[in-house]
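Here is the structure we will look at, set down as structure tokens.
A single protein chain has been omitted; all remaining protein chains appear in their positions.
For clarity, chains are labelled A and B in written order, and residue numbers in each chain start from 1.
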Amino acid sequence: MRKIFLLILMSFLLFTFLFVNAQELKAQGNFPTKEITILCGFSAGGGTDVLTRKLAQNMEIFLGEPVLVVNRPGGGGLVSMKELVVEKPDGYTLGVLLGNQFLQKYLADEVSWIDPLEEVTLIGVFNADAWGIAVQADAPYDTLPEFIDYVKENPNIKVGAGSPGSVYYWAWEALMDMVDIQLNIVPYEGTSLALKAVAGGELTACGAGAPEADSLVRSDLVKMLGISAENRLAAYPDVPTFMEQGVDFVWNTWRSIVGPAGIPEEVSNILVDAVREAFYSEDYQNFVDTQGFGALYLGPEDGMDFYRSQDTLFKSLMKNAGKIREEYK
Amino acid sequence: MRIREVITGFCTILIAGFLWLLSRNIPLQDLKAGLGPAFFPYLLLIALTVLGIIYLIFNLFFIKDIHKERKVNHRYYWVTIAISGLLIVYAILFKYAGFIISTFLFLVFSMIILKVKWLSAIFISILATSGLYLIFITVFKVPLP
Partner (left out) sequence: MLELSDSLTLGLPLVMNASVLILAVLGSLLGILIGAIPGLSGTMAMAILIPLTYSMNPQQAFSLLLTTYVAACYGGSLGAILLNMPGTGAAIMTTLDGYPMCKRGEAGKAIGICCIFSFFGGFISALFLAFFSPILARWALELGTYEYFAVAILGLAVISYISPDILKGLIAAAFGLWLSSIGTDSISSFPRYIFGKPELMSGLSFIPVMIGLFGIGEILSSIDKGLSRGKYSSQKITGLIPKLSFLLTQVSTAIRSVIIGIFIGIIPASGPTIASVVSYGMEKRIGRKRDIMGTGAPEGLVAAETANNAGTGAAIVPLITLGIPGDAVTAVLLGALLLHGLRPGPALFIDKPDVVSSFFILLLLGNFLFLIFGLLGSRFFVLALRVPQHILFPIVVAFCFIGSYAVNNSTFDIIILIVFGFIGYIMKKIDMSAAPLVLGFVLGPIVESNLRRALVLSDGNILVFFTRPISGVIIVLSILLLLSPAILRFDYSKLKRRIVGNK
């Protein structure tokens, strides 16, 4: 009896060692020679996770090595970023950086943050989702200008958003700055809860992307006033942009792949190509279109310009709202 | 008066006091959003303090010690402390040495402390560690460290 157990045990051990050795042996030659890990700062099943995993699948085809997505949720992605920036800049550990990292950089009260301009190497921006405004289906306004007029006549209008730590909250602030209206922003724990509050009559409007509101729109509970993109979305051709309505308001929540600062050029070039190829692959494009995600690709140079514009944007927004951290005042 | 209960009440008040100290920097009023972020913790710390005081007074003056204190068996005292120490070591090793080594060492040592024969302790530990490794890493692809 004991002998059989020992036998099983030995084969277990042998198997494990062989497995480990096989992996060690491959670690020579050109980049990449082993699997690449992408730290995703949001839970499995969420939008960022789904999109990153799709991108990773297609990067894998280009790189010829596995690209693993590991979820490290917490702190709006900050946990994963903090972990990333101290990793070795060898290109084998990457992360997903979202717009809210700029928000955290400037928002007063924050006790921990990273500086996306300094502490990471940008590989590529691979997605940007437009923000939009959803209102009750039977509301007396159909466009953003009509809504703005309505707000000017009726003070103390309540609109839903995330907390001031979320990017959607600042979309309202940016809009208020731009068209000079006053709204009462009520924080909710998620877009779906805010949308439901609009449908149930608790709120006048809430910020939501076209895909998120789609199902409620089609059952005549809410309607979209418009979205803040430059062009209409392929999946939702009926939803107009604010620009068409004469309000030049563009707002994106975007996602990018980054590595720790100081990745050598020959390595980062390969990664940049991988992200670009993955982005333009048929599989990824199909996925983005059917799911209603916004497609945007920016390489490292354009991406850095974009980063800098976001940096200035959030800095000025925080300043106007009086929520900027002490040292930037 | 029951000694253990009095200490419990006293500690409750102490903990509440300590948490008050931690909460000093949280703003109570936030102009835009009505009640500030400190409202809820303050409310609870007040509740905790009041409950602690009631509990203390109640047990100091109104409860007579009819029940005998439960006899504490000191024989196992050191075992508990040793296992607690092992838990902490396990947690540290889990992060730095990875899942396999830390789990194996923890299982072996804790079983030996709990007086399992050392040969069978090692045997069971190897079996359990490799079993867990195969299930979670190979089948479920959990990225254990």
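Keep in mind that, in the parts below, contacts are C-beta pairs under 8 Å (C-beta built on N, C-alpha and C of every residue); 3 or more make two chains touch, one makes a residue touch a chain.
Given the structure is predicted, the values throughout are model-derived calculations rather than measurements.
Asks: Counting contacts across the entire complex, name the shown chains the missing chain touches.
Replies: When the entire complex is considered, the left-out chain reaches A, B.
Asks: Which one, B:14, B:91 or B:134, makes contact with the chain that was left out?
Replies: Going through B:14, B:91 or B:134 one by one, B:91 is the residue touching the chain not shown.
Asks: Kindly state which of the options A:38, A:186 or A:298 is in contact with the chain not pictured.
Replies: Hidden-chain contact among the options goes to A:186.
Asks: Just one of A:36, A:55 or A:107 touches the chain that is missing; which is it?
Replies: Result: among the candidates, A:107 touches the missing chain.
Asks: Residues on subunit A that touch the omitted chain in the whole complex?
Replies: Residues 43-47, 49-50, 53, 69-76, 78-79, 82, 107, 109-112, 156, 158, 163-166, 184, 186-189, 192-193, 195-197, 199-200, 202-203, 211-212, 214-216, 218-219, 221, 290-291 of subunit A touch the chain absent from view.
Asks: Counting contacts across the full complex, list the positions on subunit B that touch the omitted chain.
Replies: 4-5, 8, 12, 15, 19, 22-23, 26-27, 30, 33-41, 44-45, 47-48, 51-52, 54-55, 58, 73, 75-77, 79-80, 83-84, 87-88, 90-91, 94-95, 99, 103, 106-107, 110-111, 114-116, 124, 128-129, 132, 136, 140-145
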